[in-house]
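As you look at this complex, bear in mind that one protein chain is not there, while each of the others sits in place.
For clarity, chains are labelled A, B and C in written order, and residue numbers in each chain start from 1.
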Amino acid sequence: MLRITIWNEYRHEKIHPDVQAVYPDGIHAVIAEALCKDESLSVRVATLDEPEHGLTDEVLEQTDVLMWWGHMAHDEVQDAVVNRVHQRVLGGMGLVVLHSGHFSKVFKKLMGTSCDLHWREAGELERIWTVNPAHPIAQGLPPFFEIPEVEMYGEYFDVPEPDSLVFISWFEGGEVFRSGLCYHRGQGKIFYFRPGHETYPIYYHAHVQHVLRNAVHWCAPTSNPALHFGHVPQFTHQKGDA
Amino acid sequence: MLRITIWNEYRHEKIHPDVQAVYPDGIHAVIAEALCKDESLSVRVATLDEPEHGLTDEVLEQTDVLMWWGHMAHDEVQDAVVNRVHQRVLGGMGLVVLHSGHFSKVFKKLMGTSCDLHWREAGELERIWTVNPAHPIAQGLPPFFEIPEVEMYGEYFDVPEPDSLVFISWFEGGEVFRSGLCYHRGQGKIFYFRPGHETYPIYYHAHVQHVLRNAVHWCAPTSNPALHFGHVPQFTHQKGDA
Amino acid sequence: MLRITIWNEYRHEKIHPDVQAVYPDGIHAVIAEALCKDESLSVRVATLDEPEHGLTDEVLEQTDVLMWWGHMAHDEVQDAVVNRVHQRVLGGMGLVVLHSGHFSKVFKKLMGTSCDLHWREAGELERIWTVNPAHPIAQGLPPFFEIPEVEMYGEYFDVPEPDSLVFISWFEGGEVFRSGLCYHRGQGKIFYFRPGHETYPIYYHAHVQHVLRNAVHWCAPTSNPALHFGHVPQFTHQKGDA
Partner (left out) sequence: MLRITIWNEYRHEKIHPDVQAVYPDGIHAVIAEALCKDESLSVRVATLDEPEHGLTDEVLEQTDVLMWWGHMAHDEVQDAVVNRVHQRVLGGMGLVVLHSGHFSKVFKKLMGTSCDLHWREAGELERIWTVNPAHPIAQGLPPFFEIPEVEMYGEYFDVPEPDSLVFISWFEGGEVFRSGLCYHRGQGKIFYFRPGHETYPIYYHAHVQHVLRNAVHWCAPTSNPALHFGHVPQFTHQKGDA
């Protein structure tokens, strides 16, 4: 079983009736349901307003892949928790960052850039094209799929060039966006996935759910022991040593 | 002076009146004029119907960067010339491949893939977005520029993931395309640039011309001697040797 | 079950007694035994001197990942079979290329470069370092492992910069080599792995065998249908279409 923790800021859903209408039990509940369709996944959730944002050392140690959704309260995430998640990713925990999570503290810390972009809320059509059909995250997807109404995210997206670029989005209004980005960092793997929103019902979309399931599998940690660094003694190699 | 050779198939222009109307002296003539605006470039041209397609050993030895446009007669390019160009690229000569040159023998040989794509001739608007603003080929360009009427090229574009992705195109009709692709191969550098057509007047476009000038500079060869390969003798390192 | 075909030139073993001493049933037999330790793999073999080199359409259609070892008879591999394998890789079949397979026709065709390198047979110590510990091919390996006596392969190795670089080798005699290289090409994945030789007993090495098992899993194809290319009709997007 791959152990997934879905982290949701979970504020919009409590405050805004129009968000509540789409996600009455929170965005995390819908994502959890999507992941649970895959029986090899064990899913739990955590939210901002829990103690330590629900991301204690214990929870993180029992998490293989963390999924992150945040939007209006990035600044309220405590630096201690951000640092803990950052360390765990470098130590091997997978991280799937969703939509407005591009501006989360932990994603910016891992990327080292501003992670800024262009945006517009105009209910535009998005077409998501696969540009790396050999990649496991593209498994089971058509050449492109559509989401009828979305918030647009446009380039330039200020992130490092990814290790693999899997998806590019086309938007009705004239923009493009690198929408599926794979990174290796330390022992960990990171996938950024653009689709998502608090009022458009993006996470009910069958292909979006499919990508989320593929993504957590790609992000699965290796079982290697922790890396060591620092001073190493003189090595004297002699035939027969090895 | 950087020595550029512009290679043009130069067939459409002789046969089709509508192409002749746009490029009366051939596509190469317009590109040559564009490059000559940069006084650090020395420009010559070569075409398919010349002996050895104008790409003799002597010409290639005097070429720092070769620019390639072909479309209707890829198969008529002799394999001996293809191999000669291929060798020269691995030996350091830069190569800029334009538009329908994606299906040229030499580009396919260098990429190792089918180089296939989707296309449609419908006079659509194209917006070309810079996604690597630190790259020298993006120098002097706005965040995006438009070409009002183009032939569409759409993903999936079957080429290796580039070493740097500089441009992504958006098309009115719903497609995206990785339009500016950088590759290192052996001692040589290759840039694929999508815009171009035989009847749309793409190579008169100021920003397109600007990219072509940037591209040949990026593709400029290093002046290193030829690489050697094969057997190497036993090395005995001793303090004081180096 | 992931279906693996191990292709071996199988000539050295028949001709040279010193090779026979190490690999009495052929290199493929030892590799097959190594892969069969993983019960999720179904393994068959094919060799040069079989009709169509054992790589008929039928065999390739039933192969998820092809492993390739060749050395002294690269030129005897028929171009028709090379093209067939090339097409299958672009269509999704994984390919693991071993050691002297760097000079096989199919690897050169896929890479587009000379695939040349430096070499020396002097029974040197090799240390293989993991430089991408998040990569699944590094799963279960220590920070480095050693092979006590090897043929050296040294840089510059004339291949495209890989999509992921997993291993770098250190050699006693002063050279380094990029030893574990991942490529995506079309729908297929390719892994080049340096270790191997016909008289040094490399494929009996526990860590080498471990890498081979990891590699075929990483190369596993997606189950997507074949890609289509070419002309696409005008798309008219309308709200409510998707």
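Throughout what follows, contacts are C-beta pairs under 8 Å (C-beta built on N, C-alpha and C of every residue); 3 or more make two chains touch, one makes a residue touch a chain.
Here the structure is a predicted model, which means the values were calculated and not measured.
Colleague: From the listed residues A:Gly26, A:Gly54, A:Gly94 or A:Gly154, report the one that touches the chain absent from this view.
Modeller: A:Gly154
Colleague: Touching the missing chain, which residues of subunit A?
Modeller: That gives, for subunit A, the contact residues 90, 109-114, 116-120, 122, 154, 156, 158, 160-161, 163, 173-175, 183-186, 227, 229-235, 237.
Colleague: Tell me where the left-out chain touches subunit B, residue by residue.
Modeller: Residues touching the hidden chain, for subunit B, are 92, 125, 132-136, 138-141, 143, 146-149, 163-164, 172, 184-189, 222-224, 227-228, 237, 239-242.
Colleague: Which positions on subunit C touch the chain that was left off?
Modeller: 127, 129-133, 143-144, 154-157, 161, 164-165, 168-171, 174-176, 178
The rule we apply is simple: only the chains that are shown with their structure count from here on.
Colleague: Strictly by the touch rule at the top, which chains does subunit A share as contacts with subunit B?
Modeller: Joint contacts, listed by label: C.
Colleague: From the mean C-alpha coordinate of subunit A to that of subunit B, what's the distance rounded to whole Å?
Modeller: Chain centres of subunit A and subunit B, defined by C-alpha means, are spaced 36 Å apart.
Colleague: Where the centres are mean C-alpha positions, what is the separation of subunit A from subunit C, in Å?
Modeller: The answer is 32 Å.
Colleague: Using the touch rule from the top of the page, what residues of subunit C touch 2 or more other chains?
Modeller: 163, 184-186, 227, 237
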